[in-house]
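All protein chains but one are shown at their positions in the complex.
For reference, chains read A, B and C in written order, and residue numbers begin at 1 within each chain.
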Amino acid sequence: MRAKLLLLVSVTFATACKPPAPAEQLDSALSWIGTAEMAGAAWVRHTTPDTYTRQTLELSHETLAQISNDLLKSPPTNADTAALNSVLTRSRGRIARMAALIAAKNAPDFARELDSLRVDHKIAKQSFNSIESKQ
Amino acid sequence: MEWKVELLLGTKICDVDGEDVGRIEELRVQRGDKACLVEAYLVGASALIERLSAWTLIRPIKAFLGTRKLYTIYQVPWEDMDLSDPHHPRLRVAKRDLRHAK
Amino acid sequence: MKKVMEITLGIVTAVGGFLEMGSVATAAQAGAAFGYDLLWAILLGTLCLIFLVEMSGRFSAVSKHTIVDGMRERFGFPFFAIVLIGITVVLFIVLVAELAGIGLSVQILTGIGFPWWAIPVSLAVWFLMWKGTFSLIENGVSVLGLVTICFIVAAVKLHPDWGSAAHGLLPTFPGDQKAKYGFIAVSILGASVSPHLMYFYCSGAIEDKWDESYIPINRVIAGLGMTFGGVLSMGVLIAAALAFRPNGIDVQTFEQTALLMTTALPKWGFFLFAASMLFACLGAALETSLAIAYFFAQGFGWNWSENLAPSKNARFAFTYTVIILLAAVPLLLGIDPFQVTMMSMALTSATLPLAIVPFLFLMNDPIYLGKYRNGWLSNSVVAIVILISFVLAVISIPLEIIGG
Partner (left out) sequence: MDLVRDVLDKKLIDRENCPMGRVDGLVMHVGERSQPTITHIEIGGTTPWMRLHPAIARLAARLARMWGPKRGEPVKIPWSRVMTVGKDIKLDVRAKDTGALDWEIWIARHIIERIPGGGHEEEE
């Protein structure tokens, strides 16, 4: 718990002292959605321990929350803020549910959430790419 | 009088006319049975290279750069060095009378 | 026969001890962010390391001095003091990164956060130093480190496109993210050309009582051992390029890195990663703290040997005890281990001239080495790589800090 809190603090600190460009933020968001997806896929194949997977999903969730916060504060120009917000919120919710499903050892539901997350990942990628190409 | 050898290193030397000669970099000594006698002081930039035993590294670089400048290295016999003030050692002779060490 | 054994053991040690927190973190980040593009940095760093390790072994075998002995004797106390401070600071940060690596490996296995492991981990490292002998540290831990070969297996199983990988061995100019590219390149160079390896290796040659007959053995060990080690690093980079890049994952944490082999080796990938990092970082933590203690002891002329009881070389034992305990403090404060690792590797690059330039002087010294002194090839390879890493470091570290 403390480790994560401190990591969060350091991430906050890092983001506080140097505001990254929106394009970097978008890449970072995609990176963490990808991380959650990869960790989830590994867990579905029974290759990673429960605790590690849950913690990694929680870490993705928290970092994504931080990134979306920053993104909404200073949204990239030419961006559909509402669409951006909706895809980020949706993936975040899925990741949080996945973390909870691990605790409940509910593999079938977990797999379904993971599939939806994959779809969201693709959508997010497309919309982010179009934002970046417009800039 | 007692002086510290290690603090003497790098001290600037002036000749009898006050002209700048270089820095003391090395002491050449003769080991006797009882005592260790200081024979000469090596002064100048090349004396530092001598002390670092770095000629094998410096010479090719010098040749590569094509510098023909002869770096100074004077061998000052002990009689010619006035160490009564260790912070400002002076030569008892003029710079032009100094011998270049090989 | 004895020589064959010695060579085998030496290579095993070199391979098992090659990877550490820094090389894995930098290679994984490079692969994830730039694909194969940064393979050249590993190649260049490894090439330089081969020369440096060969040189330090030869220096010890011929002169019966360690590098630090020579540095103090030739350049005097004032210069030695400057190098001592610089190297100690950098090695200390590296040690913090290695201890964090051990802690994080245990964290992903147990789920208990790494700050909780700071004290147990540093005590364990200290205990191995306190009780262990040099050969236990050198051979025992390195044999365990052989598990890192799994990175190559993982890379091969992901079916890399060898042609484009070969392209990566030649430096390319980055399209975008130039600052990041430069910073990772510098960190890779720092992680490959780790000076602590030189200090550790040449002290080992003294502890093992090498003489001139060891020069050919030394050459084989340095050449083959470091080459295999470099291939391990490349394995990490290639695996990261294939596992992370398609998912758009930019590796920023250890938790992400842990997923490196979950696709290539589904059954064991995760646990192999944890075990690899555990042993690799343990070995590196021991080597780094020994290197710091050697630096002090040799520079000041104290008694030193990892084979003696601590009270027989009290100041030596005291130095590593203090250093290891101090290194636990930043971990307790919960530093970001990944950032510390990247920074420590970049700083290593920046301080390379401080460690290597005096060493080059020593390697050309006819008094120490006689006819065994360096040829122009060794001199130029090392000088050029050091110059490249220094220039890159001076440009890219400020850019990274400002936030390029």
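The criterion applied here is as follows: a contact is a pair of C-beta atoms (placed from the backbone, for glycine too) under 8 Å apart; a residue touches a chain by one contact, two chains touch by 3 or more.
Model, not experiment: these values are computed from the prediction.
Considering the complete complex, the chain that is not shown touches B, C. Check C:K209, C:K267 or C:R315 against the missing chain and you find that the one touching it is C:R315.
Summarising the interface, chain C meets the missing chain with residues 63-65, 69, 72-74, 76-78, 80-81, 130-131, 300-303, 309-315, 317-318, 321, 367. Taking the complete complex into account, residues 1-9, 25-31, 34-38, 42, 50-53, 78, 83-84 of chain B touch the chain not shown.
One rule holds for everything that comes next: only the chains that are shown with their structure count from here on.
Because contacts link the chains only in sequence, without closing, their graph is best described as a line. In whole angstrom, the spacing between the mean C-alpha positions of chain B and chain C is 42. Annotation: 33 Å between the Cα-based centres of chain A and chain C. Chain A and chain B have CA centres that are 69 Å apart. Contact with two or more other chains is made by no residue of chain A. Partner chain C is touched in their complex by these residues of chain B: 6, 9, 52-54, 56-57, 60. Chain C makes touch with chain B in their complex at residues 74-77, 360-361, 364-368, 373, 376, 379. Per the touch definition, chain C reaches chain A in the complex via residues 107-111, 113-116, 243-244, 247-250, 252-253, 255-256, 258-259, 262-263, 266-270, 334-336, 339, 402-403.
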